[in-house]
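Take a look at the structure below.
Apart from one protein chain that is not included, each protein chain of the complex appears where it belongs.
Per-chain residue numbering starts at 1, and chain names A, B and C are given in the order in which the chains are listed.
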Amino acid sequence: MSQLKAALTPARLLDESGRLVRGATAPDAETLLEGYRGLVFARRLNEQAGALVRQGRLAVYPSSRGQEACQVACASVLEEGDWLFPTYRDTAAIVARGVDPVEALTLLRGDWHCGYDPNEHKVAPQATPLATQLLHAVGVGHAARLKGENTVVMALCGDGATSEGDFHEACNFAAVFRVPVVFFVQNNKYAISVPLARQSVAPSLAAKAIGYGMPGIRVDGNDLPALEKVLGEAVARARAGEGPTLVEADTYRIDSHTNADDASRYRADDEVNDWLPRDPLLRVRTYLKAKGTLDDAREQEIADAAEEMAAAVRAGVGAETPVDPEEIFAHVYATPTPQLAEQRAVLRAELEEA
Amino acid sequence: MSQLKAALTPARLLDESGRLVRGATAPDAETLLEGYRGLVFARRLNEQAGALVRQGRLAVYPSSRGQEACQVACASVLEEGDWLFPTYRDTAAIVARGVDPVEALTLLRGDWHCGYDPNEHKVAPQATPLATQLLHAVGVGHAARLKGENTVVMALCGDGATSEGDFHEACNFAAVFRVPVVFFVQNNKYAISVPLARQSVAPSLAAKAIGYGMPGIRVDGNDLPALEKVLGEAVARARAGEGPTLVEADTYRIDSHTNADDASRYRADDEVNDWLPRDPLLRVRTYLKAKGTLDDAREQEIADAAEEMAAAVRAGVGAETPVDPEEIFAHVYATPTPQLAEQRAVLRAELEEA
Amino acid sequence: MSTPKMTMAQAINAALRDAIAQDDSVVVFGEDVAQLGGVFRVTDGLHREFGESRVFDTPLAESGIVGMAVGMAMNGMRPVVEMQFDAFAYPAFEQIVSHVAKLGNRTRGKVRLPIVIRIPYAGGIGGVEHHCDSSEAYYAHTPGLTVVAPATNADAYGLLRAAIASPDPVVFLEPKKHYFAKEEVDVSVPVPPIGRAVVRRPGKDATLIAYGPSVPVALAAAAQAATEGRDLGVIDLRSIVPFDDETVCAEVRRTGRAVVVAEAPGFASVASEIAARVGERCFHHLEAPVRRVTGFDVPYPAPKLEHHFLPGVDRILDAVDTLQWEDAA
Partner (left out) sequence: MSTPKMTMAQAINAALRDAIAQDDSVVVFGEDVAQLGGVFRVTDGLHREFGESRVFDTPLAESGIVGMAVGMAMNGMRPVVEMQFDAFAYPAFEQIVSHVAKLGNRTRGKVRLPIVIRIPYAGGIGGVEHHCDSSEAYYAHTPGLTVVAPATNADAYGLLRAAIASPDPVVFLEPKKHYFAKEEVDVSVPVPPIGRAVVRRPGKDATLIAYGPSVPVALAAAAQAATEGRDLGVIDLRSIVPFDDETVCAEVRRTGRAVVVAEAPGFASVASEIAARVGERCFHHLEAPVRRVTGFDVPYPAPKLEHHFLPGVDRILDAVDTLQWEDAA
């Protein structure tokens, strides 16, 4: 059963020491360089956001450190009209998709629940209730199909979220209706403190695809070109009308769940240390350096650009932006109900009094 | 992958003409005769309940006609301390397990939501909200395991119910905790009007087991000895501490969803006619006749006993049993709240006035 | 030319048909709604007429249905989904409360969800457990949802058209005991705006406030009271959210007495809300406390017992009797 094999053995192009694996076709160097730039940006964003949390400028930040290859790849395989459905952990993917990082951080800054216009870059609000967004992704894809549009939807979730009923319903609806959606599970081995073994005893998460009648593919989640290949093929399948794919990335959450979490309560440093050499950036860097595609000048240029982005994030997140208390009434309905108009008047009176 | 094969090709012992399939070990004839008696009872119960509906004595009856082998087998493989979790369609299984048929029909007669004591025969109330009971079954099994009890739990559901999130969560919890539960899906090809093809495009429902890391077995659902073998093995596995199994029975709902439904709106007579020769009773009867185990006297004795059961059902369901209006307050809490005591007084005053 | 008689099922069917025909973005889906035409035949014939791309059956999963509707609405469609029975909407509760109700607000109005969730609801049909819940309080308590409950077949048509046209998600509660009763329905009457109650019967002695399946019961009580010399008015709320304070308060201030009638268990219910707001807004006009006649705080009873649970004419009139008439002028 080659289907089961693809669901069990992670696809790989670059090994941990940055060498092309045997028999693999070399990825296009310029594309990979673009990808490397994305990785550097994603890493820098994770670091910058972490720093802003420590400075009290952001309330909380779920870092994707260690998962940057997943973040970059899932955005890079999409075309303009395609949709991305991210979670709270996927800020770097959102930014890779083109959303302004400061707008993306509005949520974690506490100004509003979503800081960007989902329609502008076709990026759904970051989902908090786990697995719920997968169904929305299916809906967007199904509507596109009914309207004859060529849209593909990339739906993200974690290993823990695969245990939720909504994961099941989303996979099943997508398969039954042949919806152009790619379910991309970043298996980072933990759901807060709960390890994968308590989440599932299946041979792999990708193997769940069999039960829905769709392809399930496992891929090294720290191998950018492999991710771009596997996700790209899944997107192509979806676009060709061949239905959904479940892709599981074998990766690792290097940081704690969020800064508020203390991972040392539930996992050993050794485990983390084992994963550090598999760093998604290093691997691509070594490869591109060896190839000569990434010279010092280019590396400097990328680092400078990332620094510029980080500076913009610091400035944007640091800026005092007024919030309008009365806005809490403004969007609940397209037209506020008489009840909300009354309540708004109560608040307004209080604010004027104060 | 033999696991996938077992999940795809239905296990079979008796073919449609009542002959042992090639290479199969013959089932024990006396056991099979007991099973045949169960089939006749189940069929008679379905017919009797249908008649009571037509006479207005029962509000509604979801018939298991065509699925009697499943009904009998899932009860017969259980031991005394084991639990059965049935649905609205599994009245015959409940009765096969030992519950008084009149008590089992209390629900459909409209007297109360459940007419038997679940603890007496270890039969849960018939579940209406689809797939929800599978989680209860897992809980009973998990508690048994924690308490060191040797209980096995048989949890029933239909093909449609496999699409619900609770199906997924139940399978996953059971696998992760190695709960002694057998999930028994009677795939009768319809969920009310919705055919299997709209429910799932997986190669089989049993194949879903792979995604949970448990065995999935497909079995001819109209073949009593095959069902008893497959379910018996799953029960034995569970009892031995080897965890859950997902068993899918390939069967067919011969009647409409309930008497209130009109299946001609959504399926062709031809399809039903194709299934009639696969009747679960006929098959066993032919086999036992050929064997000589079932002679005319025994057949008459079984028919008479079934007739007696039917007469008792008619008498019991037909009897005027008083319902106590105030009972609606009696069981909501172990001790009624002051609010319910007040409300009960309101009703009592009305009843006294009237 | 007389207006045709239709059952509520037919009126809703007509509303769906007209909406699908007039607006390409309207799609209808759920369990058994296509081939079968729904277990109550509400969607009868729509699949045949409009085809699989407009009317389709889904796998059996309510969270899936509502969650998919959210996505389809994000992508420009107007999904009208059916939950087969009241209690079978509960698997979709997270989707309804955490997304359907909140996504518009979450995105500062950048995304609006014109979804209608149709729920055959409430009792009186001798249904087994889980088929008779009056679940409106769960939705009415959730900011962001519009909650509508028609009491007449004409309103079922008109309000459903309005619900489908609304930019906001609407929970549309169909009193299932009305499905098969015929009334005249003039589909050419302008669609009533959501949020307006209607005085079904004027009355000067006291006001009965009801919605959905309780409206005809309240009207029957008023008719009965009239034979006993008491003039009761009846308000049909039609929409629970938004709430028509104006109409309700105008009536209660006039009569000085009010009884709220609703089938759901009374505790922390829509009836509580009505009693609380009438108490707050009409305090100085009240001659007696606002009374509630509701379902008891028990799970919906089995068929043979349901009539003891349901607020009936007698229970309403008993409550009216307690409105301190001895003090009345």
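Here is the rule we go by: contacts are C-beta pairs under 8 Å (C-beta built on N, C-alpha and C of every residue); 3 or more make two chains touch, one makes a residue touch a chain.
Everything numeric here is computed off the predicted structure, so don't read it as measured data.
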item	value
Where the missing chain makes contact, among the chains that are shown	A, B, C
Option touching the unshown chain, where C:Arg17, C:His47, C:Arg78 or C:His130 are the choices	C:His130
Of C:Gly76, C:Gly126 or C:Pro143, the one touching the omitted chain in the full complex	C:Pro143
Selected from B:Ala29, B:Val332 or B:Leu347 as touching the chain missing from the view	B:Val332
Hidden partner chain, touching residue among A:Tyr36, A:Phe85, A:Tyr252 or A:Phe329	A:Phe329
Selected residue (touches chain absent from view) among B:Leu20, B:Cys114, B:Leu282 or B:Ala305	B:Cys114
Contacts of chain A with the absent chain, listed as residue ranges	59-60, 107-108, 110-113, 128-130, 160-161, 163-166, 191-194, 198-200, 261, 265-266, 323, 325, 327-329, 332, 337, 339-340, 343, 346-347, 350
Residues from chain B at the interface with the omitted partner, ascending	112-114, 117-119, 124-125, 129, 132, 134-144, 146-147, 151, 165-166, 168-170, 172-173, 176, 327, 330-334, 337-339
Residues belonging to chain C that touch the chain removed from view	63, 87, 90-91, 93-94, 97-98, 101-102, 105-106, 129-130, 137-138, 140-144, 240-241, 243, 264-265, 267-273, 275-277, 279-281, 283, 286, 288-292, 296-299
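Basically, only the chains that are shown with their structure count from here on.
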item	value
Geometric centre distance via CA averages, chain C-chain A, whole Å	41
Centroid distance [mean C-alpha coordinates] between chain C and chain B, Å	36
Chain A, residues touching no fewer than two other chains	165-166, 168-169, 172, 176
Of all residues in chain C, the ones touching two or more other chains	58-59, 61, 63-64, 91
